[in-house]
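Only one protein chain is missing; all other protein chains are in place.
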Amino acid sequence: MWSTVPAFSSRRSRSARRSCIFSLPALAVTLPVGLPWLGTHLRLDALSAFFLVVVDLGALSASLFALGYGEHEEAPERVLPFYPAFLAAMTLVVLADDAFTFLVSWEFMSLTSWALVMSHHRLLDNLRAGFVYLVMASFGTLTLLLGFGLLAGPDGLYTFAQMRAAHPGATLAALALVLALIGAGSKAGLVPLHAWLPLAHPAAPSHVSALMSGVMTKVAVYGFVRIVFDLAGAPAWWWSIVVLGFAGMTTVMGVLYALMQHDLKRLLAYHTVENIGIIFIGLGLALAFKAHGMMFAAALAFCAALLHVFNHSLFKSLLFFGAGAVLTATGERDMEHLGGLIHRMPQTAFVFLVGCAAISALPPLNGFVSEWLTFQAILLSPQLPSWGLKLMVPAVGALLALSAALAAACFVKAYGVTFLGRPRSPAALGATETDRFSLAAMILLALLCLFVGILPGLFIDALAPVSAAVIGERMPAQIGGQWFSIVPIAASRSSYDGLLVFLFMLASGGLAAFAIHRLASDRLRRAPAWDCGYPDASPATQYTAMSFAQPIRRVFGSVVFRAREHAEMPPPGDTSPARLTVALSDPIWDWLYAPLAVGIGFAADRLNRLQFLTIRQFLAFVFSALVALLLVLAIWS
Amino acid sequence: MSFDALTGVLVVPAAAAALLAALPDYRATARLNVVATTLTLICALSLFFGRPQPGSYLLVDDLNGTFIVLTTFVGFTTSIFSASYIGHELEIGRLTPPFVRFYHAMYQVLMFAMNLALVANNIGLMWVAIELATLTTVLMVGIYRTHEALEAAWKYFILGSVGIALALFGTILVYMAARPVVGEGLDAMVWTVLVKRAGGFDPALLDVAFVFLLLGYGTKVGLAPLHAWLPDAHAEGPTPISAVLSGLLLNVALYALLRFKMLLAANPAALAPGPLMVTLGLVSLVFAAFMLYRRRDIKRLFAYSSIEHMGIITFAFGMGGPLANFAGLLHMTMHSLTKSAIFFAIGHIAQVKNTQRIADMGGLTQTHPVLGWGLALGVVAIAGLPPLGIFMSEFLVVSSTFARAPLLAIILVFGLLVGLAGLFLRLNSIAFGEPRGSNAETHASYAPMFAHLALVLAAGIYMPPALVAWFQNVAGLLG
Amino acid sequence: MSRIDFDIAHLLAGLLVLISFLELYQDRLYALLNVFALHALTLAASVAWQAFIQDAPHLYVTAAIALLFKAIVIPVSLHRIIVRLGIHREIEKVVGVGPAMLAGMGLVALSMVVMLRVTPGADPLAREDLAFALSVVLLGLLMMVTRRNAVGQVVGFMSLENGLVLAATGAKGMPLVVEISVAFSILIAFIVIGIFLFRIRERFDTVDVQALDRFRGERG
Partner (left out) sequence: MVVIRDFAIQGAQMLLVLLLAPLFTGFVRKVKARLVRRQGPSLIQPYRDLLRLTRKEVVLAEGASWLFRVIPYLVFAATWVAAALVPTFRTGLLFSWSADLIAIIALLGSGRFFLALAGLDVGTSFGGIGSSREVMIASLAEPAMMMIVFTLALIAGSTQLSTVAEFMASPAVGVRVSLGLALVGLVMVAIAENGRIPIDNPATHLELTMVHEAMVLEYSGRHLALIELSASLKLILYVSLLACLFAPWGIEAAGAAVPTLAIGIAAYIGKLAVGGFLLAVFETSIAKMRVFRVPEFLGVALMLGLLATLLRFVSGSF
């Protein structure tokens, strides 16, 4: 049954020259299960191979983490059965080569993850989260179903090969793009379809949260790439406008939402939204370049997006593991009750710091590389002919820069409030270092983050076959240039060498340390904090997450979230504490989801009256139906 | 041998009914009930191996073969479930022995009526059989003799009778249309003849006839706006009957509709029945989907979901074409199995919590894992989530429709989504969350429920080629 | 068949429609029952005539059933029910006579339009009969919809069913007509008994179906 079919034709022989896992010929297999007369088509080509690596790397680390984390699980019987099914489903989505298999695995993925979200079902929030999640997921699936129905045509040509061969017309392809953007976007968490994500991801057990945030959203990205880049045929120039618009909004909204959070896991979930935005910016650019035949640039943008997919899966899993370790150690998700954990869980604190630095795009870690590549792609876009893009792309670039800066701010807050400072609750005071399995998983990921950061060339070259397959062009080979610098286009234009920067920093920092300790004093004395002469203030006087975000809230939040601060001052002489209440409103929920729910409730109420009619009135229905049909007959002839 | 099988399908239930009416002892009757249904199932299965020549009254072909097997099978499993269920009802004294006796007799009569309706090769005979089935179910719905039960039975009775009357008028019209071509007498009511000669019938008469048949049998199918009897009948009757109603009787009525649809399809000049069915289907789907939100009674909830799915099936058959018809058949089969499984679960849940009010039950997966997860699995299946069978049929319906009539597909998807949300909203409060309500003891029989769900799961993953070929053949017949 | 036969059959069928209108017009139950008895009588006559001209003896059975059961037994029993329930005085229509009449006209027109599209083929008798039968059916249904209490609805249902029998007998050589009319008689018997049941079990102080509707699982 196994047979090898040739991978997409790559116009460059160089992709064949340097062989890597992604440049193997595609494997295809058809199993006689699933939709009869169609069977289950599975295919492993460069694209799916890459995402398979992402999925399984995430699965590996999550399972490793779970070895230790599972000890603290109170309802393992609600987690263990679904966890492997979840992994299997994600793998199948990536391997599927026909619409039915794809959608079955896609929806099964949602279903199993829903079960995992519901594993702590006694909390009302989790119930709500599970509900919203499943409904949104099914919405996405049904949208994709429509899209595939479109591509498959009336006589049901469901295999991807047939769809590719069908060459859909312009309007058809455009419709497919919109449906794919909605369907895959709702799963990936594109604003405004992200509503379920910050509810569902935190509700699940932490290793599952890591999988959902780090891996499942990437599977959604895969779905989008597969449909739009592979099946839907040649893109039109305005596609990228749509994609970039949503992507830009997603990026900034995601990080702004995150800044307003003080629940650690929810904050991370919102950052997933932000990073999905960054990935989609890359994809949007790739579409734009591809539509205008600038294949090099397209390859660059596409590689940037894929590299960010990989990076985000690394550090987001790492961060969720860290949050999980904190959760098991303190039983707290609310940062306002944490603090000072760096003293009690030093190793966790260290790897979590690596994750924070990586996601904040700080060199020499991996997050920076992919964002740097995205910026390079943006800088290529003035050569685009269409005016819409000329105006769109720089704006998107500004949004990207803004979100990068805000993300750094947000993780200063997350790390500073959670791990630094003084403990804000007995739980935080009594925390202990997490178990070795969890640590192993986190250290593994942290090392990978650093490794990708300092040797990005290896990974870019590994991605070349993928972009060669999907875009039809690849980035120039990186390894073999001077040292390990990466050169997207030309050395004179731009280059970056993570390794050198890393060594450079090590050297200068070490040099300074050495010089000072050797030549000057290395004496040290512990004393109470100076704090401008306010001695031994209580931990309550520290900055909290909310207060840390206050300046940014005043700058952005007042516009986006209609943030209102209300201070109640006790009258002079009254010793009761003053309180500051902050009112935030979620614009997207208020303007999109709430009206929808209200509408459905209204309709349900109205129709529900039909349950309470008399038999005579029901007869009247029958009667009027009969008369109506007879009238139709009378008129129809 | 084969003809015996056909008669067996009819005679066994009839004889069993007579016997059960005579026997006083509950256990014996319950067992006998199971035995009878088993025998019927065997006869039905043996129909595969030898098939009688269509007589002027009875007929077995691929189309009703599907239905017969399905009916007898669900009848069989339901009888197993009903044994344990009715036992519990006796214990808590909701039913007295005479009523149980009556119940079992009626159960077999119902089986007989449905089988007769399915194998009838004569539109008049079919009509009589369906009327008989209706009357039987009316009596069983009212069996608890509570306000609600009687009132539900009464409502069902009145609406059902009107439906019957309309269907009869339609039947007469078909005869009138056939007579000039076929000639007077019995032949003008025989399917096989009618379908052969339909080309020459008077189209105008056929149109009017179909309108009446659609509304008449549509009432039995439970299509909105003719559905009114259905929720109450499901909610107030004994749960096995709810299972049979949802799982079988609706199908039988739908089968009648399909027959007449084929008749119209065979006549080029007559109006295309598709649009009418599509419209009614969509209306039922969307309407029922919205009705799910305000349900307080668990059995009414799933009764409405039955309306929803009948809508989908009617829609699929209305769309026509090999894919949609295949999907319709598949969906019908899957829905029968799943919905009856759900009612099996609900029957025991209602006994455990001794109420049907959703507000008084919660956290079932915590307190009664088997029932809770069984129900959850059933809901997952009925909501059309993979890898269970209904997803496959919904996939086929939606994808094949969108390419042909995008707007319809969008309405369909909207209805599906609203329905799914409604179901899971309720499932959340029934199966998850903090446990609520009483925990009475019950000796439940889980086998039927899980047998059904296993079949649904298997169908979703792998369908045997023979079955596929058969369905495809039937789909071809339906045109 | 000869012209005169056709005219008589036609006349009887038309008479049936006319009487349906009369039923629609009544607002007292007694009067309604009497008019219905007349309806059944006319039906019996019509069926008998059909039996004669089609010389189909089995139709005489149907005629007899119509005569005995519908024209005598049922009206009498319903009469007694009304007395028992003491609801003979109440005006129990939903819509007034005027609108009901107009609607009825409309229905008749509709059924004519629908039926006359049928190719004036084999024999006009069937076609005309069908037109009338359809109007009777629709009028009966209209009555069920516009009557508030069960007795009125039963009467409506029975006249609807009369329309069916008219059609069935009009359909020349149709088998099972007798069985069908028997079956329907049983059905009606069930309904009447049902009303009795509700009365005798003293659950409902009236057979007004709105009262039945008050017991509804979902409310509150």
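Points worth noting:
Here the chain labels run A, B and C in written order, and each chain numbers its own residues starting at 1.
Keep in mind that, in the parts below, contacts are C-beta pairs under 8 Å (C-beta built on N, C-alpha and C of every residue); 3 or more make two chains touch, one makes a residue touch a chain.
All values derive from a computational prediction rather than experimental measurement.
Put simply, the hidden chain is in touch with A once you look at the whole complex.
When the omitted chain is restored, the residue from A:T171, A:S521 or A:S576 that touches it is A:S521. Taking the complete complex into account, A:G397 is the one of A:G397, A:G457 or A:P476 that touches the chain left out. If you put the hidden chain back, the residue from A:A180, A:A357 or A:L607 that touches it is A:A357. Although one chain is not drawn, the whole complex shows that of A:D125, A:D155 or A:D531 it is A:D531 that touches it.
Touch with the hidden chain on the side of chain A covers residues 339-340, 342-343, 346, 349, 353, 357, 360-363, 368, 372, 375-376, 378-379, 381-382, 390-391, 393-395, 397-398, 401-402, 404-406, 408-409, 411-413, 415-417, 420-422, 482-483, 485, 491-497, 500-501, 504-506, 508-509, 512-513, 516, 519-532, 534, 537, 539, 541-543, 547-552, 554-555.
FYI, only the chains that are shown with their structure count from here on.
Between A-B and B-C, more C-beta contact pairs are found at A-B. Taking the mean of each chain's C-alpha atoms, the chain closest to the overall C-alpha centroid is B. With each centre defined as the average position of its C-alpha atoms, the distance from chain A to chain C rounds to 69 Å. Remark: chain B and chain C have CA centroids separated by 31 Å (rounded to whole angstrom). Residue positions 114, 117, 141, 144, 153, 209, 212-213, 216, 218 of chain C are each in touch with at least two other chains. Taken residue by residue, chain B touches two or more other chains at 154-155, 158, 162, 204, 208, 294, whereas all remaining positions touch fewer. Contact residues on chain B toward chain C in their complex (touch as defined above): 124-125, 127-128, 131, 135, 147-148, 150-151, 154-155, 157-158, 161-162, 164-165, 168-169, 172-173, 175-176, 179-180, 184-186, 188-189, 202, 204-205, 208, 232, 235-236, 294-297, 300, 356. Listing the residues of chain A that touch chain C in their complex gives 611-616, 619-620, 622-623, 626-627, 630-631, 633-634, 637. Chain B contributes residues 154-155, 158-159, 162-163, 166, 204, 207-208, 211-212, 214-215, 219, 225-226, 228-229, 231, 271, 276, 287, 290-291, 293-294, 321, 323, 363, 365-366, 380, 383, 385-387, 391-392, 395-396, 398-404, 406, 409-410, 413, 416-418, 420-422, 424-425, 428, 432-434, 461-463, 465, 468, 472 to its touches with chain A in the complex.
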